[in-house]
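Not every chain is included here, but those present sit where they belong.
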Amino acid sequence: MEPSPREEACFEAGIKFGALYHQFAGTPVSPSSSDSLERAIEQSIENQPHCTSVSVDIDPEELDTTYGYTELTGEHMTVEIEIEYDGRNVTARMATEEGYPLMAVESVSE
Amino acid sequence: MEPSPREEACFEAGIKFGALYHQFAGTPVSPSSSDSLERAIEQSIENQPHCTSVSVDIDPEELDTTYGYTELTGEHMTVEIEIEYDGRNVTARMATEEGYPLMAVESVSE
């Protein structure tokens, strides 16, 4: 079957999460540089089609500063993305559960 | 509303495309190294949850060899990904249309 608008919206949400994660994982980050990285991630992914809002929160407490900085991974951040596709809205979220970053669709509008 | 299994499957398909694209875009590639890159992309993304098959085809004709190699972008490749989630199957595809790489869900099983 062809995908429905709701399914297309979920596909688009997935693309944004995969893109965000694999574009920025590995970026050198420290407590003093995390703010600028949050803004850049949000604004870059919001450029993508059907993406109405991206919110990235990097927890400075999670950043290992033994060497002054660390490399960004999913464990350091919470991300929420809003998609609108053909009148349907999807909210999806990435957060760490049991040490592993999980991406999930939170809700789909009727 | 909560997402249906079909919508979850589409979300997972999107994650794989976003991941594949943004992990490997920018990789130095030439006609002689494109085979090993195709295999590595396929095998790396197949590691991800719910991903049953990834097929990557880099077109050597599309690679600019003015400087011996170029950096991989979506215009160089065609990708097909199969997802299975809770008994539902999704086939999604990326191909270049009018010079721009488009990702789309091709079919979702009932």
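List of remarks:
Chains: A and B, in written order; residue numbering restarts at 1 for each.
Quick note on the criterion: contacts are C-beta pairs under 8 Å (C-beta built on N, C-alpha and C of every residue); 3 or more make two chains touch, one makes a residue touch a chain.
In this text the structure is predicted, and so the values were computed from the model without any measurement.
Each chain in view is the same protein; 2 are placed here, and the whole complex, as held in this structure file, contains 4 copies.
In this section, only the chains that are shown with their structure count from here on.
Chain centres here are Cα averages; for chain A and chain B they lie 19 Å apart. Interface residues of chain B, counted against chain A in their complex, comprise 1-3, 6-8, 10-23, 92, 103, 105, 107-110.
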